[in-house]
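For this view, one protein chain was removed and the others were kept in their places.
Up next is subunit A:
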Amino acid sequence: MSTPFYVSPEQLMKDRADFARKGIARGRSLVAVQYADGVLLVTENPSQALHKVSELYDRLAFAAVGRYNEFENLRIAGVRLADMRGYSYDRRDVTGRGLANAYAQTLGTIFSSGGEKPYEVEIFVAEVGERAADDQIYRLTYEGRVADEHGFAVMGGDADTVSSYLSEHYADGASLDVALGVAVAALGHSKDERGQDADRVIPVDDLEVAVLDRTRTQPRKFRRILPAALAGLLGERGPAEHAPEAHASQTPPDDTPGDGSGPEEPPVAPPLA
(Lines give C-alpha, C1' and ligand atoms only; values in the text may rest on other atoms or scores of the structure.)
Protein backbone atom coordinates (compact mmCIF):
# COMPACT_ATOMS: atom_id res chain seq x y z
CA MET A 1 0.00 0.00 0.00
CA SER A 2 1.40 3.35 -1.02
CA THR A 3 1.36 6.33 1.30
CA PRO A 4 -0.38 9.36 -0.24
CA PHE A 5 1.62 12.57 -0.54
CA TYR A 6 1.04 15.03 2.24
CA VAL A 7 -1.14 17.95 1.19
CA SER A 8 -1.59 20.75 3.69
CA PRO A 9 -5.21 21.60 4.58
CA GLU A 10 -4.73 25.15 3.28
CA GLN A 11 -3.57 23.87 -0.07
CA LEU A 12 -6.39 21.32 -0.22
CA MET A 13 -9.08 23.93 0.39
CA LYS A 14 -7.48 26.35 -2.02
CA ASP A 15 -7.39 23.72 -4.75
CA ARG A 16 -11.03 22.86 -4.20
CA ALA A 17 -12.01 26.54 -4.18
CA ASP A 18 -10.09 27.22 -7.39
CA PHE A 19 -11.76 24.26 -9.01
CA ALA A 20 -15.26 25.45 -8.07
CA ARG A 21 -14.59 29.08 -8.99
CA LYS A 22 -13.34 28.10 -12.41
CA GLY A 23 -16.49 26.10 -13.12
CA ILE A 24 -18.74 28.94 -12.02
CA ALA A 25 -16.95 31.62 -14.04
CA ARG A 26 -17.33 29.54 -17.20
CA GLY A 27 -21.04 30.36 -17.54
CA ARG A 28 -22.79 33.68 -18.04
CA SER A 29 -23.62 36.17 -15.33
CA LEU A 30 -26.89 36.39 -13.47
CA VAL A 31 -28.17 39.59 -11.93
CA ALA A 32 -30.61 40.15 -9.06
CA VAL A 33 -31.92 43.70 -8.71
CA GLN A 34 -34.33 45.15 -6.16
CA TYR A 35 -36.93 47.44 -7.70
CA ALA A 36 -39.97 49.29 -6.38
CA ASP A 37 -42.35 46.28 -6.39
CA GLY A 38 -39.96 43.48 -5.52
CA VAL A 39 -36.95 41.64 -6.87
CA LEU A 40 -35.96 41.21 -10.51
CA LEU A 41 -33.81 38.28 -11.67
CA VAL A 42 -32.18 38.44 -15.11
CA THR A 43 -29.72 36.24 -16.94
CA GLU A 44 -28.66 35.47 -20.46
CA ASN A 45 -29.94 31.99 -21.23
CA PRO A 46 -30.69 30.96 -24.81
CA SER A 47 -32.59 27.87 -23.61
CA GLN A 48 -36.31 28.34 -23.02
CA ALA A 49 -36.59 24.97 -21.32
CA LEU A 50 -33.64 24.73 -18.95
CA HIS A 51 -34.20 27.49 -16.46
CA LYS A 52 -31.67 29.19 -14.25
CA VAL A 53 -34.32 31.19 -12.43
CA SER A 54 -37.35 29.52 -10.91
CA GLU A 55 -40.01 29.58 -8.24
CA LEU A 56 -39.37 28.08 -4.82
CA TYR A 57 -42.43 29.15 -2.87
CA ASP A 58 -45.01 31.91 -2.50
CA ARG A 59 -42.52 34.72 -1.90
CA LEU A 60 -39.27 32.94 -2.75
CA ALA A 61 -37.31 32.53 -5.93
CA PHE A 62 -34.23 30.52 -6.76
CA ALA A 63 -31.52 31.54 -9.19
CA ALA A 64 -28.28 29.74 -9.90
CA VAL A 65 -25.21 29.67 -12.10
CA GLY A 66 -22.73 26.89 -12.62
CA ARG A 67 -23.34 23.24 -13.34
CA TYR A 68 -26.94 22.58 -14.35
CA ASN A 69 -27.26 19.10 -12.86
CA GLU A 70 -25.94 20.27 -9.51
CA PHE A 71 -28.07 23.36 -9.07
CA GLU A 72 -31.14 21.58 -10.46
CA ASN A 73 -30.73 19.04 -7.64
CA LEU A 74 -30.50 21.86 -5.12
CA ARG A 75 -33.55 23.57 -6.61
CA ILE A 76 -35.68 20.43 -6.36
CA ALA A 77 -34.50 19.87 -2.80
CA GLY A 78 -35.50 23.45 -2.01
CA VAL A 79 -38.98 23.04 -3.52
CA ARG A 80 -39.49 19.83 -1.55
CA LEU A 81 -38.22 21.39 1.65
CA ALA A 82 -40.41 24.47 1.23
CA ASP A 83 -43.54 22.53 0.26
CA MET A 84 -43.10 20.08 3.11
CA ARG A 85 -42.59 22.82 5.66
CA GLY A 86 -45.52 24.83 4.32
CA TYR A 87 -47.73 21.74 4.38
CA SER A 88 -46.85 20.65 7.89
CA TYR A 89 -46.87 24.17 9.41
CA ASP A 90 -48.26 27.07 7.46
CA ARG A 91 -47.41 28.81 4.20
CA ARG A 92 -46.14 31.85 6.09
CA ASP A 93 -43.60 29.73 7.95
CA VAL A 94 -41.51 29.14 4.84
CA THR A 95 -38.83 31.81 4.87
CA GLY A 96 -35.86 32.69 2.74
CA ARG A 97 -33.60 32.56 5.76
CA GLY A 98 -34.58 28.96 6.50
CA LEU A 99 -33.88 27.85 2.95
CA ALA A 100 -30.66 29.84 2.69
CA ASN A 101 -29.46 28.13 5.88
CA ALA A 102 -30.29 24.68 4.57
CA TYR A 103 -28.46 25.39 1.33
CA ALA A 104 -25.47 26.83 3.17
CA GLN A 105 -25.16 23.78 5.39
CA THR A 106 -25.43 21.47 2.41
CA LEU A 107 -22.90 23.30 0.25
CA GLY A 108 -20.55 23.75 3.19
CA THR A 109 -20.60 20.08 4.11
CA ILE A 110 -20.03 18.98 0.54
CA PHE A 111 -17.20 21.46 0.09
CA SER A 112 -15.26 20.42 3.14
CA SER A 113 -15.87 16.68 2.96
CA GLY A 114 -13.00 14.91 1.27
CA GLY A 115 -15.14 12.30 -0.43
CA GLU A 116 -17.20 14.53 -2.70
CA LYS A 117 -16.39 16.88 -5.53
CA PRO A 118 -17.34 20.43 -4.47
CA TYR A 119 -20.44 21.78 -6.18
CA GLU A 120 -19.61 24.26 -8.92
CA VAL A 121 -22.60 26.47 -8.25
CA GLU A 122 -23.52 29.80 -6.83
CA ILE A 123 -27.08 30.51 -5.73
CA PHE A 124 -29.39 33.40 -4.98
CA VAL A 125 -32.41 32.88 -2.78
CA ALA A 126 -34.58 35.98 -3.21
CA GLU A 127 -37.51 36.84 -0.98
CA VAL A 128 -40.13 39.53 -1.43
CA GLY A 129 -41.78 41.06 1.63
CA GLU A 130 -44.75 43.34 2.25
CA ARG A 131 -42.55 46.42 1.85
CA ALA A 132 -39.37 47.06 -0.12
CA ALA A 133 -37.40 47.18 3.15
CA ASP A 134 -38.38 43.55 3.81
CA ASP A 135 -37.02 42.25 0.50
CA GLN A 136 -33.99 39.99 0.78
CA ILE A 137 -31.40 38.58 -1.55
CA TYR A 138 -29.25 35.80 -0.07
CA ARG A 139 -26.14 34.82 -1.94
CA LEU A 140 -24.76 31.33 -1.37
CA THR A 141 -21.35 30.37 -2.60
CA TYR A 142 -19.89 26.95 -3.46
CA GLU A 143 -18.22 26.66 -0.03
CA GLY A 144 -21.43 27.40 1.88
CA ARG A 145 -20.93 31.06 2.68
CA VAL A 146 -24.12 33.11 3.02
CA ALA A 147 -24.24 36.80 2.34
CA ASP A 148 -27.16 39.16 2.62
CA GLU A 149 -27.11 41.44 -0.44
CA HIS A 150 -28.73 44.84 -0.78
CA GLY A 151 -29.75 46.68 -3.92
CA PHE A 152 -28.24 44.39 -6.51
CA ALA A 153 -26.08 41.29 -6.71
CA VAL A 154 -24.22 39.56 -9.51
CA MET A 155 -22.82 36.05 -9.77
CA GLY A 156 -21.21 33.87 -12.41
CA GLY A 157 -19.36 34.74 -15.58
CA ASP A 158 -17.54 38.03 -15.53
CA ALA A 159 -19.26 39.16 -12.33
CA ASP A 160 -16.84 42.04 -11.64
CA THR A 161 -17.48 43.81 -14.95
CA VAL A 162 -21.26 43.46 -14.64
CA SER A 163 -21.12 44.54 -11.04
CA SER A 164 -19.08 47.65 -11.82
CA TYR A 165 -21.67 48.72 -14.41
CA LEU A 166 -24.49 48.19 -11.92
CA SER A 167 -22.79 50.11 -9.14
CA GLU A 168 -22.67 53.11 -11.48
CA HIS A 169 -26.19 52.87 -12.85
CA TYR A 170 -28.32 51.22 -10.16
CA ALA A 171 -30.87 53.37 -8.34
CA ASP A 172 -33.09 52.40 -5.41
CA GLY A 173 -36.84 52.13 -5.92
CA ALA A 174 -36.78 52.12 -9.73
CA SER A 175 -39.80 50.99 -11.73
CA LEU A 176 -39.74 47.57 -13.41
CA ASP A 177 -38.85 48.79 -16.91
CA VAL A 178 -36.03 51.02 -15.65
CA ALA A 179 -34.57 48.29 -13.42
CA LEU A 180 -34.85 45.78 -16.25
CA GLY A 181 -33.13 48.15 -18.69
CA VAL A 182 -30.19 48.63 -16.31
CA ALA A 183 -29.91 44.91 -15.54
CA VAL A 184 -29.92 43.89 -19.20
CA ALA A 185 -27.43 46.60 -20.13
CA ALA A 186 -25.18 45.42 -17.29
CA LEU A 187 -25.25 41.85 -18.60
CA GLY A 188 -24.26 43.09 -22.06
CA HIS A 189 -21.49 45.25 -20.65
CA SER A 190 -17.91 44.18 -21.41
CA LYS A 191 -14.51 45.62 -22.14
CA ASP A 192 -12.21 44.71 -24.97
CA GLU A 193 -8.45 44.05 -24.62
CA ARG A 194 -7.58 47.74 -24.51
CA GLY A 195 -10.06 48.45 -21.74
CA GLN A 196 -12.55 50.16 -24.08
CA ASP A 197 -16.28 49.60 -23.67
CA ALA A 198 -17.49 46.88 -26.00
CA ASP A 199 -21.13 46.64 -24.94
CA ARG A 200 -23.58 44.55 -26.92
CA VAL A 201 -27.36 44.40 -27.00
CA ILE A 202 -28.57 40.98 -25.85
CA PRO A 203 -31.44 39.66 -28.02
CA VAL A 204 -34.76 39.42 -26.22
CA ASP A 205 -35.01 35.69 -26.96
CA ASP A 206 -31.74 35.03 -25.13
CA LEU A 207 -32.93 36.60 -21.89
CA GLU A 208 -34.43 34.75 -18.99
CA VAL A 209 -36.29 37.17 -16.76
CA ALA A 210 -38.50 36.63 -13.72
CA VAL A 211 -39.79 38.81 -10.92
CA LEU A 212 -41.07 38.40 -7.42
CA ASP A 213 -43.80 41.00 -7.59
CA ARG A 214 -45.46 42.00 -4.32
CA THR A 215 -48.33 43.69 -6.20
CA ARG A 216 -49.64 40.35 -7.49
CA THR A 217 -52.97 39.52 -5.86
CA GLN A 218 -52.27 35.76 -5.78
CA PRO A 219 -50.26 34.36 -2.89
CA ARG A 220 -47.63 33.16 -5.35
CA LYS A 221 -45.60 36.24 -6.22
CA PHE A 222 -43.25 34.66 -8.76
CA ARG A 223 -43.82 35.57 -12.40
CA ARG A 224 -41.79 34.92 -15.53
CA ILE A 225 -41.58 37.73 -18.06
CA LEU A 226 -41.67 36.13 -21.50
CA PRO A 227 -39.81 37.49 -24.55
CA ALA A 228 -42.98 39.01 -26.05
CA ALA A 229 -43.54 41.16 -22.96
CA LEU A 230 -39.82 41.86 -22.59
CA ALA A 231 -39.59 43.59 -25.96
CA GLY A 232 -42.23 46.06 -24.84
CA LEU A 233 -40.60 46.71 -21.47
CA LEU A 234 -37.12 47.20 -22.88
CA GLY A 235 -38.11 49.48 -25.76
CA GLU A 236 -35.80 50.26 -28.68
CA ARG A 237 -32.20 49.20 -27.98
CA GLY A 238 -30.50 49.00 -31.36
CA PRO A 239 -29.29 45.88 -33.21
CA ALA A 240 -29.03 42.81 -31.01
CA GLU A 241 -26.09 40.46 -30.94
CA HIS A 242 -25.85 36.91 -29.62
CA ALA A 243 -23.16 36.11 -27.09
CA PRO A 244 -19.82 35.26 -28.67
CA GLU A 245 -18.96 31.59 -28.35
CA ALA A 246 -15.56 32.46 -26.91
CA HIS A 247 -17.27 33.87 -23.85
CA ALA A 248 -17.48 30.38 -22.45
CA SER A 249 -13.71 30.22 -22.07
CA GLN A 250 -13.56 33.24 -19.79
CA THR A 251 -11.12 32.54 -17.01
CA PRO A 252 -11.74 33.71 -13.47
CA PRO A 253 -9.85 36.84 -12.45
CA ASP A 254 -7.72 35.53 -9.61
CA ASP A 255 -6.69 32.26 -11.11
CA THR A 256 -3.49 30.30 -11.18
CA PRO A 257 -1.79 30.12 -14.59
CA GLY A 258 -3.52 28.05 -17.25
CA ASP A 259 -3.70 24.39 -16.46
CA GLY A 260 -4.43 23.36 -19.99
CA SER A 261 -8.15 22.70 -19.52
CA GLY A 262 -9.84 24.03 -22.63
CA PRO A 263 -13.17 25.84 -22.70
CA GLU A 264 -15.31 22.81 -23.53
CA GLU A 265 -13.48 20.24 -21.46
CA PRO A 266 -15.20 19.00 -18.32
CA PRO A 267 -13.44 20.15 -15.17
CA VAL A 268 -10.92 17.80 -13.67
CA ALA A 269 -11.62 16.54 -10.18
CA PRO A 270 -9.47 18.13 -7.48
CA PRO A 271 -6.86 16.08 -5.64
CA LEU A 272 -8.41 14.11 -2.83
CA ALA A 273 -6.74 13.55 0.49
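We adopt the following convention: a residue touches a chain if its C-beta (ideal position, glycine included) is under 8 Å from a C-beta of that chain, and two chains touch if they have at least 3 such contacts; residues count from 1.
We take it that contacts and distances are computed from a predicted model.
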{"item": "Chain not displayed: protein name in its UniProt record (\"Proteasome subunit beta\", \"Ubiquinol-cytochrome c reductase iron-sulfur subunit\", \"Dihydroorotase\" or \"TolB protein\")", "value": "\"Proteasome subunit beta\""}
{"item": "Which of A:Tyr103, A:Phe124, A:Tyr142 or A:Tyr165 contacts the chain that the document leaves out", "value": "A:Tyr103"}
{"item": "Options A:Asp83, A:Glu149 or A:Asp199, residue touching the unrepresented chain", "value": "A:Asp83"}
{"item": "For subunit A, the residues touching the chain missing from this view", "value": "49, 51, 54-56, 73-74, 76-77, 79-81, 83-88, 98, 101-103, 105-106, 109, 218, 220"}
